[in-house]
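The structure appears right after this line, and notes come after that.
Missing here is one protein chain; the remaining ones are kept as they sit in the complex.
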Amino acid sequence: MTKLPRWADVVLVPLICLIIAFAFSAILIAAIGQSPAHAIWIMIDGSLGSTYGLGYTLYFATNFIFTGLAVSIAFQASLFNIGGEGQATLGGLGTALACLLIPWPHWSLALMASILASAAFGAAWALLPAWLQARRGSHIVITTMMFNFIAYALMNYVLVNILRPQGSMDPATARFPVTVNLPKLGDILGVVGIPFSSKNPANISFLIAIALAFAVWVLLWHTRLGYALRAFGKQEKAAIYAGIDPVRITIYALLLSGGISGLMAINAVQGAAHRLVLNSVEGAGFIGIAVALMGRNHPFGIVLASLLFGFLYQGGTQLALGTTIPREVITVLQALVILFTGALPYMVQRPLEALFARLARKEAA
Amino acid sequence: MELASFLQILDSTVRLATPLLFACIAGLYSERSGVFDIGLEGKMLVAAFAAASASYATGNVWIGTAAGIGAALLFAAIHGLASITFRGNQLISGVAINFLASGLTVVLGSTWFKLGGQTPALTDGARFADITLPFARPATESLSGVGFVSGFYSHVISGHSILVYVALLLVPATWWLLYRTRFGLRLRAVGENPAAVDTAGVSVVALRYSAVAITGLLCGLAGAYMSMGLSAGFLREMTAGRGYIALAALIFAKWRPWYALAACMLFGLLDAVAIRFQNIDIGLLVIPVQFTQALPYILTVIILAGFVGKAIPPRAGGEPYVKER
Amino acid sequence: MAQATTGGRQATAAPLSPYAIELKGISKSFGPVRANRDINIAVPRGTIHGIIGENGAGKSTLMSILYGFYRADAGTILINGHETAIPDSQSAIRAGIGMVFQHFKLVQNFTVLENVILGAEDGALLNTSLARARKVLGELSREYDLDVDPDALVEDLSVGHQQRVEILKALYRQADILILDEPTGVLTPEEADHLFRILQGLKDQGKTVILITHKLREIMAVTDNVSVMRRGTMVGTVKTSQTSPEALAELMVGRKVLLEVEKKPAAPGRLVLDVRDLRVKDDAGVERLKGISLSIRAGEILGIAGVAGNGQSELLEALGGIADATGHVVMNGVELPLAGRRNNGQTRRAAGISHVPEDRQSLGLIMDFTAWENIGFGYHNAPEYQRNALLMNNAALRADTERKMATFDVRPPIPTLAAKSFSGGNQQKIVVAREIERNPDLLLVGQPTRGVDIGAIEFIHKQILGLRDAGKAILLVSVELDEIMGLADRILVMFDGRIMGERDPEKTNERELGLLMAGITETKGA
Partner (left out) sequence: YDLGGKNDKSFNEAAFNGAERWAKETGGTYKELEMQNEAQREQALRQLAEAGANPIVMTGFAFGDTLNAVAPDYPDTKFAIIDMVVDQPNVKSVVFTEDQGSYLVGLMAGMASKTGTVGFVGGMDIPLIRRFGCGYAQGVLAANPNAKVVLNMTGTDPSAWNNPVKGAEIAKSQQAQGADVIYAAAGGTGVGVLQAAADMGILSIGVDSNQNYLHPGQVLTSMMKRVDNAVYEAFKEGTDLKAGINVMDLAAGGVDYALDENNAPLVTPEMKAAVEEAKAKIISGEIKVHDYMSDNTCPAATF
């Protein structure tokens, strides 16, 4: 059997998978008595058709880039951190404290502080599971899952009993001072003359996320720590032979992972909501798992997968706004996209390989 | 603590543990065969939905159960196709199944019943009735003045729906199947070293599919119990993360049936205790309700760190079986 | 699964053909790699047939096709003269074929009995199967002198015993044709001899045996015929009695090979390593190393002989900083930490110790990493691979890899290829290149030529001797007595975690060493 050309593997296969996923969703939409073509057009137009919609797409994508990178960095060390939800929740707390406690004169200072605080809080929330995994062999999947629940409870307590402004009905912090609001993507692009809507939550965090993806790539493939981390993830025994300390690597990997999860808060909390609400993460921690897996744990792939999910999220919102199709259709579509592009590429690869082989033979003849 | 509350907590434990137990044993089959399954939640959810829908439509709890099992089997087939036949990533496939169930149940539910993804409440014939075992006092009878043994029998052992007993019987049955039968031997082998099974002349694919099918079946029962035993109808996301907890219990149990029973009972107990004791007032300060609610999770971490050693999963788990390339 | 079309065992009734197996025009490709090209081979019934060839020549592939593990792209298989389709292992078993793979196909946490009955159970319940298997196993053990505890867990067995389980598995399925892929690679001379006696016994019963090995001595000793493969093709089949090791070696490699290494006399210098009372406990708390004392000087090779599992691995691991130990290890006059944070591979390397581990695939290499990443493995903190305080210098590492691949003749010389894509011999060359080129004061080397073809063995031996002659100290652990006797300047024999005695390679012989390895000191008897 001949192998597929690289371009086909990288572009064609995922594209066909996507088309299949959309086709199935179209069938579902038709089955509930709606027009699939109209639905898809609304999704595409609503999420990519204007800089306004695009801004939302990018805003959601930003969240997923953070959580996806977080999952993947732990995955590279062969650790399945499903605690992104809790770590990002704590990151939100860090950001909120940084923004509320100190009257920052300028957003850039506040951003520095909240980057540090959110990463530190997220990492701290990963520390105990990390230590337990490294030292006691407690399964990371269980501990991080438990820490998600504990984070919800903690946040509930903190917001209801401590940070909620007097007399407010809403279990949320007060609004952050305007001075800490991050510049919108539209405003930034406006400076360089690119017209881009500011009426959406896309903000400077998107650029930070992209930079972070690049930084993660450098970390993994161009630093000693990244090298050790990947080696440990591939073959733990061999890593010990090489003198890589398994305890330390486990802890570093999870601290990095937790920290990056925590950073999501600068987008969702400081960048968009401008206050900390009860469920500020809204499942992005879990989407991060899907994004990391679909992006093959590579920062570049994760950015692409995040954009795809951002598109699905925003397209889904538009669908809900513009039609009477239940918004859960989007959940189904997401599921199918994950299923076909993530778990079933082989289904597409094999016939394609046969096709390419036939073409090659014809050409030869 | 007085006896009555103690018994009530145990009673509650049994009910809360049952769906976990079904799902946990379900996962055990799949993972023992080398197919990781984080899609337990999704299969339970879709089964709960299908069961409630069919039961509502027919008024027959058994048709509902069959529908629940059928739906879960269908999802299991998707997982099998992705992770066995097409050698896809088992984690991704599991995640996809959870999303699929979460979306599909609501889309279909709101289309069929126009109740925002909820099924109408089930009437008596369409639900599982509680069974009173021989010699047991009826569950409605007051707990006061009852001796421990008779109270335990009447209120904790007796008075549950049939599926509770099925779940409990599942534990020895699974143990027996796993360690005393040919199927069990092959199942355990294929999760440890599929090449050994293959070269011994046994089909890896067939074994894994049957394991995944059993997983589907049991998830179907879990879902049916949730929507027709514990509640009277389906509600969106009603599984509320129990599939994940079951997975945690499975790891906790080191993939063994008796340990699985213990782990699920423990989770059930912690949950029941948290329900019973909310605000604990210890004189000077009131322990906030959030703390009690987080307590099961905190205790899980402590128990895990303190008493449970390293859990070694089936060695071939998570990897598709590929001979060539 | 499809049924074998004309399979079955009808041939046992009326043998039509003198050949147990005939393979005609077998071809098989893995992607671009053509592992087998139009292979023809005929194996007469009741003989032991050897197959030799360099690493990656396609021997294992051919046998896997015969056993239904892989499917051939083209060609036919004849069993006892009948054309037989073997689409899966079940058909092969039905056709009377049993195979012992190079990498055993055993379930590690099953008992011997469970492994034996797997796939050959009598009914849906295990009880009857287990009882019958226990009985049959007893008979087989007696008949062929294949003694193993049926209730032992496979993971607790030595490799030699694991292999016996594999053979028992085949015999339990009443195989008439037994294929063994590199069975002696992991065996001690004792165990190998035992195996050959078993094979001889099988042959006497009229069974047919196919034996793949890299060791020409074994081919000469036990086979009737031998086929030689080179790069996916069959070069030829000869009667063993009509050939010689040299002729076979030349046929295999396509050039003349030196089977004996030439060695200059040693010139031991200063004391490099001094070990006193070294003790190691395993995870279960069992003492595996029970007080080892030894020393190595610059410019000498200290060989450690012994049956696998007598503490050699622990010795290497303790010295290499992988396992914790107690006692004293003084390297170049400096005492090394034996436990704690600073007892690791990094500090050892800093102290001038390099380590070629026994198991290259699980310890020495990251199989998914590229060759260049593997060249940096363990030395990823080395200053020459860093661009600055933050970043590694991957380009430098790649250039270094290209150089090392050239000097060590790693084939193919592509630094970006994943380690798993190299054959075993070339994987070993990568590890050896990495460790030797660091120019260490002390080289720890375990089983340097296990499963490596003779061309590569020759090369690796030359490198080790070269390092010695450059005045470095070398600790060589091997179960190959040939190798130890050919390379070492002094030989220590280990048994049960202790040193049984020291011998001079010039003044000892395999018999004497063999006895020491079995824990018997001749001085006691004398």
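In order of appearance the chains are A, B and C, and numbering begins at 1 in each one.
Basically, contacts are C-beta pairs under 8 Å (C-beta built on N, C-alpha and C of every residue); 3 or more make two chains touch, one makes a residue touch a chain.
None of the values given here were measured: they were computed from a predicted structure.
Displayed chains that the missing chain touches over the full complex: A, B (touch as defined at the top). The chain that is not drawn here is touched, among residues A:Ile32, A:Leu48, A:Leu100 or A:Ala320, by A:Ala320.
Note that of A:Arg135, A:Arg175, A:Lys237 or A:Arg350, the residue touching the chain absent from this view is A:Arg175. Within the full complex, the residue among B:Gly27, B:Gly68, B:Gly191 or B:Gly233 touching the omitted chain is B:Gly233. Only one residue from A:Phe22, A:Tyr59 or A:Trp125 touches the chain missing from this view: A:Tyr59. Against the chain not shown here, subunit B presents residues 4-5, 8-9, 11-12, 15-16, 19, 110, 114-118, 121, 140, 143, 226, 230-233, 235-238, 240-241, 271-272, 275-276, 278-279, 281, 286, 288-290, 293-294.
The omitted chain makes contact with subunit A at the following residues, 56, 59-60, 148-149, 152-153, 155-157, 160, 164, 166-172, 175, 199-201, 268, 272-275, 277-280, 282-283, 316-317, 320-321, 327.
One rule holds in what follows: only the chains that are shown with their structure count from here on.
Our note on geometry: subunit A versus subunit B, Cα centroid distance of 29 Å, whole angstroms. Between the CA-based centres of subunit A and subunit C the separation comes to 46 Å, rounded to the whole angstrom. By the touch rule above, subunit B contacts subunit A in their complex via residues 78, 81-83, 86-93, 95-100, 102-104, 106-108, 110-111, 117, 244-245, 247-248, 251-252, 288, 290-291, 293-294, 297-298, 300-301, 304-305, 308-311. The touching residues of subunit A, counted against subunit B in their complex, run 28, 32-33, 80, 128-129, 132, 136-139, 141-143, 145-147, 149-150, 152-154, 156-157, 160-161, 286, 289-290, 293-294, 326, 328-336, 338-339, 342-347.
Within the complex formed with subunit C, the residues of subunit B that make contact are 179-186, 188-189, 192-193, 195-203, 206, 315, 323-325.
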